[in-house]
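Here the complex is missing one protein chain, while the rest keep their positions.
Chains here go by letter, A and B, matching the order in which they are written, and residues are numbered from 1 within each.
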Amino acid sequence: MAQQAPGEKNVPIIELRHVDKYFGDLHVLKDINLKVEKGEVLVVIGPSGSGKSTMCRTINRLETIDSGEILIEGEPLPQEGKDLTRMRAELGMVFQQFNLFAHMTILDNVTLGPREVLGMGKQEAESRAMELLKRVGVAEQAHKVPAQLSGGQQQRAAIARSLAMQPKAMMFDEPTSALDPEMINEVLDVMVELARGGMTMVVVTHEMNFARRVADRVVFMADGQIVEEGAPDEFFDHPATQRARDFLDSIKGH
Amino acid sequence: MSALRRAARPRGTSMRDALYEEPGPRTRRKIVIGTVLSALLVAAGIAAVVRQFYVTGQLAPRYWSFFLEWTTWRFLLQGLLGTVEVAITAGVIALVLGLLLMLGRTSGVAPLSVVCRVVTDFFRGVPSLLLIYFFFFVPAQLGLKMPSFWMLALPVALAASGVLAEVFRAGVNAVPKGQVEAAVSIGLSPAKIMFKIVLPQAVRYVIPSLIAQLVVVVKDTTVAYVVSYPDLMQNARVLITSYDALVSMYLVVAVIYILINFLINKASVYVANRTGVKIIR
Partner (left out) sequence: MGLSELLGTYGQNYLNGLLATWSMTAVSFVFVMVLAVAVTVMRVCPFGPLRVVGDLYVQIFRNIPGVALLILIAYALPDLKIVLDWRTCVIATTILLGSAFGSENFMSGINTIGVGQVEAARSLGLSFTKILRRIVIPQALRTTVLPMTNLLIAVMLTTALGSQVPLNPQELTGVVSYVNTRATGGILAFLVSAVGYVGTAFVISLVGNRIDKRVRILR
């Protein structure tokens, strides 16, 4: 584990410096600079195609970058091998499509990481998994397979799977976008509780109420750029840029 | 779209690429080394094959020069025409039979449905060669004189009809339930529902699978020599005796068959992609 050197207390957990990324000719991330401090909840919003998901995925190298730097606790994000898997184990990731392992029970989904990556014993991993499942409210489903659960339950189980690795920070890539409306809140509630517990979070979402209520900072992205960032009340009530105003107007109608 | 043009990765590419992540520098070096080594290995394999041909004299001009002559190809093409004729005939018969078997099985009339099911499973469960021998021996034993064309076309058709019946049935099952419910609600009879609503849609679903099944039919016709029907393989055998060039001729014929079937499969995939349906095998 990357130990924090003494006197370096204020190193951000996640830092992006001048990050650029292309999909072919398409410039999807343009000179992104971003810091996420320990305990901070950062909410990233923006129109679809703005690059916010891609940015989120670069943080644990699910997407590579073409130039710039990504630092995790001041250390450059490794490019491969054991260093990379170790770093990933310390960062949680929650996906839009849940991505639970279809052939395993919920319990096995949650214990897989601790057992295979952290080398934890079966008993300990399972008792901790049950605790987490209880915490997110799906303990009763522990012995079912993902397809037997509702979307909301699957996403909460996926959050438990991430938490089981005791991550230093968690990324949420549009965690409620694939859910039926009545299930969105059960997932958001879990996330609110996590935030209150001091988890460092990067959340890509369209849930503006969540952003206003929970975010320490809101980042607004458009066309691959960070257009504006600030405290949620400030941003939502007095957006500084025309792009942000247009975006906020466009979603108000819904 | 430029985003789609990007060759390698982004989300939604084929699984065999998705298994790997974008390599880092060390991994990239390993891949380069592995690629070079495997290229050498493949080259060595090809060299070994060519060498075996060379040392056994199979590369001698006399085994290959007659492929430069038009008469050779004309005779092979005649054979190919025989293959096409018998394959298409068998295919059409199989289509009709398969459809009838499926209709019988899904008719809801218990005895008919059982019979059709047994017949379907029977033809799916026996090798086409057994059926071909049947038509080779049995009609003759019963005093019937059957042309070799039909001794081949009928068994191949029967073998395919079992599979096609299942393909049709899968197509019928793929028609959304709401279609039938809507038809029932406007008072159509079961027969009308099948022929006016379900079947037309089911056929659209199974067209790529029907094309793919043509490959099986073409393959099955290659035993035409059993009944002495002049197809591509049989004509090749004639050429082999006249040129005494077994290896080269059989290789060329195999390549022709592979290309034909490859193209049929490609056509099937093309139609499937264009209409957005899955190929049922």
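Here, a contact is a pair of C-beta atoms (placed from the backbone, for glycine too) under 8 Å apart; a residue touches a chain by one contact, two chains touch by 3 or more.
Note that this is a predicted model, so its numbers are computed, not measured.
Enquirer: Any idea which of B:127, B:147 or B:190 touches the chain not displayed?
Expert: Residue touching the chain left out of view: B:127.
Enquirer: Pick from A:89, A:107, A:136 or A:244: which residue touches the chain that isn't shown?
Expert: A:89
Enquirer: Quickly run down the residues of chain B that touch the omitted chain.
Expert: 11-16, 18-21, 23, 31, 34-35, 37-39, 41-42, 52-53, 55-56, 58, 121-122, 124-130, 133-134, 137-138, 141-142, 215, 218-220, 222-223, 233, 246-247, 250-251, 253-254, 257-262, 265
Enquirer: In terms of residues, what is the contact footprint of the unshown chain on chain A?
Expert: Against the missing chain, chain A presents residues 60, 62, 82, 85-93, 95, 97-103, 112-113, 116-117, 145-148, 158, 161-162, 165.
Everything below uses one rule, namely that only the chains that are shown with their structure count from here on.
Enquirer: Which positions of chain B touch chain A when the two form their complex?
Expert: 2-6, 10, 21-27
Enquirer: Which residues, counting only chain A, touch chain B once they are in their complex?
Expert: 23-26, 28, 61-64, 78-81, 84
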